[in-house]
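What you see is the complex with one protein chain gone and the rest in place.
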Amino acid sequence: MENEKFDLKNEVEILREDCLRPTRTFGRSTQLWVGFLLIIIGWGLYCYIHQLRHGLGVTAMRNYVSWGLYISTFVFFIGISHSGTLVSAILRITKQEWRRPITRSAELLTFVSLCFGGIQPIIDLGRPDRIANLVIFGRLQSPLIWDIISICTYFTGSTVFLFLPMIPDMALCRDRLTVVDTRYKRFKKWLYTFLAIGWKGTKSQWHRLETTMTIMTIIIIPVAVSVHTVVSYIFAMTLRPGWDSTLFGPYFVVGALYSGSACVILGMAAFRKLYHLEKYITPRHFDLIGKVVLALTMVYAYMNLNEYWIPAYKMATAEGHLLSDLFTGSYSKAFWTCQFGTVLLPIVVMAFPKGRKITPLVITCIIIAIGAWVKRYLIVVPTLLHPFMPIQEVPESWSTYFPNYVEFSVTAACLAGIFLIITLFSKLFPMMAVWEVEEGIEIDHDTKVAVELREQRHVEEAKAS
Amino acid sequence: MTTKCKINCSLFLKRSALAIAITGIFSGSLPAQDKPKTGGKSEATILMSYSKSADGHKMAMATVKAKKDGKFSAAKNAWVNFYVLSGGQPQKLRQVVTNDRGVAKVELGKDTPLDDSLYFTVIAKIEGDAQYEDAQEQMHYKEANVTLGMNAQDTSRTVVAKVTEMGKDGKESPVKNAEVKFCVKRLFGAMSAAEEAAVSTDDKGEATFAYPKNIPGDTAGNITVVAKILDNDKFGNVVAEASANWGTHLANIKDPFPRELWSPYAPWPLVITITSLFGGVWCVYFFLFRQMVKIKKDGKEVAKAETIKN
Partner (left out) sequence: MQSNIEDDPKKNSGRRDFLRFGAIAAGLTIVGGGLQKVFSGEKEPGEKVKLLSPNGKVYEADTSALCEFRPTPVSNAEARKGIEGKKFVMVFDLSKCDGCKKCTEACQTMHYTEPDREWIKVFTMHDAKAEAPYYLPKPCFHCDNPTCTKVCPVNATFKRQDGIVLIDNERCIGCRMCMAACPYSTRFFNWSHPGSAQRAAVGNITYSPEQSVPRRMGTVEKCDFCPDMIRQGKLPACVSGCPMDVIYFGDQNEDAVTNSSGVTVKLSALLEQNAAYRLLEELGTEPRVYYLPPKNRKYPAPEAGAGEDGKPKKHSAMGSMPM
């Protein structure tokens, strides 16, 4: 018994060190990586200022395609923000033990993609200087206002959801950071102390934390569902062919969960590799989350069937024109590649245990992530190019659309921003919820001890008899 | 020599305001008389008409058409000189340029000279225009007066238009067999009050028209009846107006901006749904924030206790 206890302590100690190690260094490669991201962000910022000065006319958008890459990216980023909710909240509620090492990265992904998803519509605004009008003159009837309310609520919720499990870890970081000899370390010490909100690990504090966590876990799920539902409503509330669909709410929610959990896998793989967390994030975790993505792919495939097969059977005039353009027309290559890559391929790959090994899973998830982005574009743009009234005698640039360098640069800057924040976060805070993983180890240990005790009893009973 | 001008009266009247405005379209850059001729001039013809508005203004109008590629079309920017005959001699009124529709107009003052039989003569000439060949036309009309009587008895309503002309003795005498058209004034023009709204005057110079019931008035139910004599050989176009409270009342819109999805004001069910759903979530958030504050408080207490112990 003495031996066992000593081992547990040791294991916990190793875990804590493994988690805190990346926060202690800021190596040359990290510096280069951050510098690279900053260059992309700087260029994107320059392009955005150019756009601010000369108007959205510097983009490829024109009067027919009045929404383009920005709005597609908005939908995509908001989509991947659902990862945190799914992995963290749903797995917490269903008490899945394997969630423990991956909740932090999922919640972080939610937080960051929401930040950058939320600013997409602002980047897309013609008059960002009048943004206060949304508060001053806001109309509750507008789906855009629903978006704002819902995203703000979700953002607040997911920030709290990210922060709550961090409190004990912050206390750990605070207590472990004993030598404060540089200004950076003094800042870190201050930051940890601030974020630990006086955590001492008392019984009442644990009790409160558990209560708030439970409530948050429950409340965040409907809020997350509302977010992607109302994001779909900015399309579904119009009469436009391709958007005028009652399926759009659930279709977007499923698409969001699906692309989001694929991105969680990518995050898991990256941190596992970079921060040497192989011991905690095991192939078993990939296998299990692979099954989740497989299940979501099948639901997503089912949604696609409904979304395309029902109108394709009827081929109603306006919708028919759009669908024939998607199926056999100018968008057919993109459409079928996308459908193949995001619907058929993942099912085929992930259905087999071999496909859920780390490498094939990561490749599939990269395809899913890119495919999901392209899919958003294919939802937004072709519809705008198929209005009810024919497009006649307009300048060439009005009747075609492909994002130009300004849009690509600004979007790339947003993506780089996501990477930057994740990088900086991981260099300040542990990327696994230390106490949660500890809890898992303890449960594991207790189970082991219980099993041993039971076996011992069996042996003793056998002897006695 | 009297010209009978086939010009749509309502066109003339309703377009007059606009036409007056457009009459002025010209500037130094447009062809003027002093410019040298370039090529041949177009053959031009003039049509003339006269009309007297309800407020007594008398207008002479010349519509100029020019032959272009074998077809006559409206002659723009043609300079038209208007003259009146005074004691048999033409007296220049003024020069007017035609608008896009080829129309030039001039107002005839109260002192327009009349001949012995109380007719006046207006002459329109194109003289030495840079674009158009010389042309000339004249018209010969007499002034008539139309007065409207609005009679309502029980449910039947009639409009009586009395048409008179000035005699040589200075007395008004009734005009027989003059066709009067009864219209109702609308926002942008006069609408025929009925499908058959033209009535000829009787021996007393009176045209009686039974006013139909189903014509909408304004919010107060007021309507304005317009009586018109159109293209009369002797009197040209004459118009008179009178108002009465005969229109069907326009149902007052109780609330022009109801609580609807399209209006500035949100429907209550929507407001309640959104407020309660998201308000509920935010209430939970506030509870959580309070818990976090309490966690901090607990920590402080523990820290205090530790310092006391030490």
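A and B are the chain letters, set down in written order, and residue numbers restart from 1 in every chain.
Throughout what follows, a residue touches a chain if its C-beta (ideal position, glycine included) is under 8 Å from a C-beta of that chain, and two chains touch if they have at least 3 such contacts.
Model, not experiment: these values are computed from the prediction.
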Neighbouring displayed chains - absent chain, whole complex: A, B
Selected from A:His54, A:Arg284, A:Lys314 or A:Arg454 as touching the chain missing from the view: A:His54
Among A:Asn10, A:Gln31, A:Ser66 or A:Thr211, choose the residue that contacts the chain missing from this document, as touch is defined above. A:Ser66
With respect to the chain omitted from the figure, which of A:Asn133, A:Thr337 or A:Thr447 is a touching residue? A:Asn133
With the full complex in mind, choose from A:His82, A:His228, A:His321 or A:Arg376 the residue touching the hidden chain. A:His321
Which parts of subunit B face the unshown chain closely enough to count as touching? 8, 10-15, 17-18, 20-30, 82, 93-97, 100, 104-107, 183-184, 186-192, 215-216, 218-219, 250, 253, 256-257, 261-264
In the whole complex, what residues of subunit A lie against the chain that is missing from view? 54-58, 61-64, 66-67, 121, 124-128, 130-131, 133-134, 136-139, 141-145, 148, 234-235, 237-241, 317-318, 320-321, 384, 387-396, 398-400
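Keep this in mind: only the chains that are shown with their structure count from here on.
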In whole angstrom, what separates the CA-based centres of subunit A and subunit B? 63
Which residues of subunit A touch subunit B in the complex? 139-141, 146, 149-150, 153, 156-157, 160, 164, 167, 197-200, 202, 204-205, 208-209, 211-212, 215-216, 219, 222-223, 226
Note which residues of subunit B are touching subunit A in the complex, please. 261-262, 264, 266-267, 270-271, 274, 277-278, 281-282, 284-285, 287-288, 291-292, 294-300, 302-303
